[in-house]
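Only one protein chain is missing from this complex, and each of the others stays in its spot.
For chain A:
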C-alpha cells in the first residue's frame, strides 16, 4: 500500500506503524462523571466496520507525524490522507 503523505507525497506503508481506529483521538475527559466506563469503551471497544475506516498511522521511519488515513478495509484502497494534527485542530483541540 502507498500512503499519500500530505507533506511528503506517496510513501510505502512499510515506513509507518499502525495504531488503529481514529476514534482514539477522542480521549474522554478523565474528570467527568462515568469516566471509568468511558475509558473502558475508549480503550477496548471498536466499531471494526467493513468498508470505509478512518485510522491512525505513525510515520516512524519518516517525519514522525501522525496521519489519519481513510481506507476501504474490504479492498485496501486508500481514499484520503490527513495530518492528525490538522484534524485535531479542526475538532477544537488547543495547539
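Here, a residue touches a chain if its C-beta (ideal position, glycine included) is under 8 Å from a C-beta of that chain, and two chains touch if they have at least 3 such contacts; residues count from 1.
In the analysis below, contacts and distances are computed from a predicted model.
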*For the chain omitted from this view, which of "ABC transporter permease subunit", "Xanthine dehydrogenase family protein subunit M", "Energy-coupling factor transport system substrate-specific component" or "Sarcosine oxidase subunit beta" is its UniProt protein name?*
"Sarcosine oxidase subunit beta"
*Residue ranges of chain A at the interface with the undisplayed chain*: 1, 12-14, 18-21, 40-41, 43-50, 53, 55, 71, 73-76
